[in-house]
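FYI, not all chains are in this one, though none of them got moved.
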Amino acid sequence: MTRATMRDIPTPDVSFASAAGLPAVYVKGACKAYGSKEVLHDVSLTIDRGEVVSLIGPSGAGKSTMLRCLTLLDTFDSGTLAYGALQVTSHDERGRAIYDKRTSHEARMRFGIVFQSFNLFPHYTVMQNVCDAPVVVQGRAVDEVEAEARALLARLDLTEHADKVPCELSGGQQQRVAICRALAMRPQVIYFDEATSALDPKLTADMHRLIRELAADGMAVGIVTHEMGFAREASDRICFLLDGRIVEQGTPDEVMVSPRDPRVRAFLAMTED
Amino acid sequence: GSAPTGSGDASSDAAEFDGTLVVGFDQEFPPYGYVGDDGEFTGFDLDLAAAVCERKGWTFTPEPIDWDAKDALLNSGQITCIWNGFTIEGREKDYAFTDAYMNNSNVVVVAADSDIKTLADLAGKSVVVQTDSGAQNVLEDEEQQAELAATFASLETIADYNTAFMALEQGTYDAIAVDEPVATFNVTGKEDTFRVLDERLNSEHFGVGFALGNEALRDEVQATLQELVADGTVEATVAKYADQGVSMDNWCLPEA
Amino acid sequence: MFEMLVGGYGMSLKIFALTLLGSVPLGIVVAMGRLSSFRPLRWLVSLYISVMRGTPLMLQMFAVFFIPYYAFGIKTGPGYKFVAVIIAFVVNYTAYFAEIYRSGIQSMPHGQYEAAQVLGYSPAQAFFRIILPQVFKRILPAMGNEVVTLVKDTSLAFSIGVAEMFTTGRALVASQRSMVPFAIAAAIYWATCLVIEFGLRRAERRLGYYHD
């Protein structure tokens, strides 16, 4: 598994680079403000193929905002975003990020996200939630998609719920449906916002295994979580976000056991409390 | 079709008369034009129009219209004429009218037990007329009864006569000013509820109205109508509607 | 008398059905224009909605009926009356439906749009597969208002001479000097509305299988 520190990542050159050597997700110098409040400040981040990166940090640090911008639900004010060889942002003369529709759509085919609040489609059954986008958006054959969906549902222990609608499911069941929905799109990158907030230990363990397998298959995984244990177990690399800046980054052991930043140390000390 | 540049140019319409006489009428205006018990359009004026067409070999098409749209319909040629107890007075300049064929007068209807006996008694009372009716014209015309109307407590308007008569009965108004035949139609059979004042508001005349510039067709219709007087068709038609207040006494179009 | 009213009722129904057929789908298009991020389009659609809702349908019908002749000198045949009615009704009702759709569309939780967007649905796909089905559930009662108003608005068609049930009723009231034809007309309207309500209620019940 490749791991890279910020310094030595080249800006992807879309024109003639083969996609092979580029990180799956590449962010450089991203800034984002809500009104006068700067939520992300010069954030740089990469996730390689087959790598699991966790974003941790205190509440309000900007983790969800980062995910929203990565998934193009919101836009960085400035900075560069690329998925593999696909450069999503361009820039105007004042350095502000510009997004165009076509590229954004292409990028969306490369990632999936599991929302903190799931955002399942309430009028669709579980099966429809999972199969609709692959069939409609990607134009894949219904039979094939359904077979794949059934396998995914079985994998996440949802087989008996396939024909229920979301309002008939428990929190953990809903979260797992959301995971299936994202995976059914066969993304190259998958993000989780509060990956396991509604999952019990068994399912959390399942998730851990699942994430590992996805990574082994070459998927890039980005996780926002408050469960330090999970982050530590599941990630190849951890980024610590504080007040909109990445203040610490490294292997789980580097960040969790011997963080250099005193604020990170203070934060982590709480976990053992 | 050719674009009309003004009413003066509309004479071209006459040339285009294709043998179908489309008669515009207000179907809520018995006994001149209304819906009969058999569901067919019927009425004194419509019968006359039908007889004219029969004699000329034209196709007769009665066309019930929304009174608000009558001018637009006539000028755009959607209807050929308005033949519907259509008062000439006050409209002479706006239509190509035939000679008057019928005398009409406007009368006042009050509740049977009302203490109003003469027009003078209407002072301080509320009187209602249908909008754009002959009676309204009379009461608002300086040269006719505007002076009388000034003595009323109020001169109000209403959309249709049926409502007016019902409202009169329940005391909303003190009197209705209305065409005599319409008054007769509505009072007949309800003499213990309504009473028609003997004094009349005025006397006026009905004619058939064509669009300005369509005088040729008008003349043809008028001539035919006069032939119908001669051969007795008119008298027969009057007789048919006698019990609804139509009378030969009021007929005023002479034979040719 | 009853048969005469029923005769006119056929025309009422025809106007009703054709208007719905045109304006219910067109309303969606207009609502999307109203919510477009392209300013001039949004502005234009707002103007259209404003004029359509702001002026009486009767006058709109006059306009559609008379403008070909008075503005362009085109002699419209007798068949045009009905066409004009349908055009005016569709154009008018589309504006009302559009605003109802808008109220439904704007009340959808953000998360639904976001989920659809991330999954790569085009705006149109997201709209027709994810948003609209949920919107329909939300707006059914308000839609009922307009549909039921339309049933009765058919009587306006008489302004340009298309006689339907209520016109017949009115003529009968005049000739019979009685309100009974009105009462019967009202009963027929009501019966129609009951059928519509029944349909809407069934639809509501069928959509009750989920909530959010």
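When the chains are written out, they are named A, B and C in that same order, and each has its own residue count from 1.
The rule is simple: contacts are C-beta pairs under 8 Å (C-beta built on N, C-alpha and C of every residue); 3 or more make two chains touch, one makes a residue touch a chain.
Just so we're clear, the structure is a prediction, and the values are computed from it rather than from any experiment.
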| item | value |
| --- | --- |
| Whole-assembly formula, with each chain kind represented once in the display | A x2, B x1, C x2 |
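The working rule: only the chains that are shown with their structure count from here on.
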| item | value |
| --- | --- |
| Labels of chains that are neighbours to chain A and to chain C | none |
| CA centroid of chain A to CA centroid of chain C, Å | 46 |
| Geometric centre distance via CA averages, chain B-chain A, whole Å | 82 |
| Junction residues of chain C - those touching two or more other chains | none |
| Residues of chain A touching at least two other chains | none |
| Interface residues, chain C side, partner chain B - complex | 1, 3-4, 7, 62, 66, 69-70, 72-75, 78, 158-161, 163, 167-168, 170-175, 177, 179 |
| In the complex with chain C, residue positions of chain A that touch it | 71-73, 105, 108-109, 111-113, 115, 117, 119-123, 132-133, 136-138, 165-167, 181, 185 |
| Residues of chain B touching chain C in the complex | 1-4, 27-30, 34-37, 39, 63-66, 68-69, 72-73, 76-78, 160-162, 165-166, 185-186 |
